[in-house]
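Here the complex is missing a single protein chain, while all its other protein chains stay put.
Up next is chain A:
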Amino acid sequence: MELIRAKNINYKYPINDGQSTLKNVNFSIQKGELYSIIGKNGAGKTTLCNVIRGFIPHFHRGELGGELLIEGKDIREWDMSDLASKIGFIFQNPFTQISGVKDTVFDEIAYGLENLGVEIDDIKKRVEQIIDLLGIGDLADKNPYELSGGQKQRVAFAAVIVMDPDILVIDEPTSQLDPKGTKDIFEIIKFLKEKGKTIILVEHKLELIAEHSDYVFVMDDGEIMLDGKVDEVLSMPKVLDYDAGLPQYALLGIEMNRKDPDFNQIPINKSQAELEINKWLQR
């Protein structure tokens, strides 16, 4: 089922110092799949996330051309408050992703539900559930300001997931985190995918993208240059032309293919790499 459809999206920020514009962006997002967007800095990934979440045109000004349909309804016609419970949004800076009015993590996670006017008993139940699921019980009574970056980012995830959105837009969630924090976040993403959520993820850690996503978009200079199934896209040497990077396994495969054209299946993750190399060794 198609959830989101973009037709010829063009966008330019009113104050254009970052150069992140969008040019002729077309794509389709199917329910329950995980889409990763890769590309170098300034390629327009975050801008695209802002369009999908409706911050463009509802929050940032500037002329938005083309159509972005969410469940068949144009983004301009969506109400911002309805979008809040429809599309969850998590971005890279863990330090600004707290409401700033709550004393404990428990209250912080409950904040979105309070704003939606959910019954108190229901809020408590849902918050407790999310805390259990994400394993952040030890943080529940702490002050959100006093957490580490990784803990804050997990709380930010909890605060959004608790509102139970169908779609999640996650913009570089791990860019400020250590390896442990990154692993925790990807555990959450994996769990969300298993729950059938539709996820749009911007990320630079290509090994993790290869492991978790279904589809990949490669962006450069405001355009989607390549898109397709993760296995297809991440094994294309062409991705490197856009400075988007490839997983280590694919780079190895491409190098081996250059030396020996018989090695023609480019692996993108560890298990595939082991398989292909063993096959090649036995030849």
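For the reader, a short list of remarks on this structure follows.
Keep this in mind: a residue touches a chain if its C-beta (ideal position, glycine included) is under 8 Å from a C-beta of that chain, and two chains touch if they have at least 3 such contacts; residues count from 1.
To be clear about the criterion, contacts and distances are computed from a predicted model.
Considering only "NADH-quinone oxidoreductase subunit C", "UxaA family hydrolase", "Cobalt ABC transporter permease" or "Cytochrome c oxidase subunit 1", the record for the omitted chain gives "Cobalt ABC transporter permease", by its UniProt protein name. Only one of the listed residues, A:Leu22, A:Ile98 or A:Leu201, touches the absent chain: A:Ile98. Checked against the hidden chain, the listed residues A:Glu2, A:Glu63 or A:Glu114 yield one contact partner: A:Glu114.
Checked against the full complex, the candidates A:Lys31, A:Lys124 or A:His204 give a single residue touching the omitted chain, namely A:Lys124.
Hidden from this view is one chain, which touches chain A at 53, 55, 59, 80-81, 84-85, 88-91, 93, 95-101, 103, 107, 110-120, 123-124, 145, 156, 159-160, 163.
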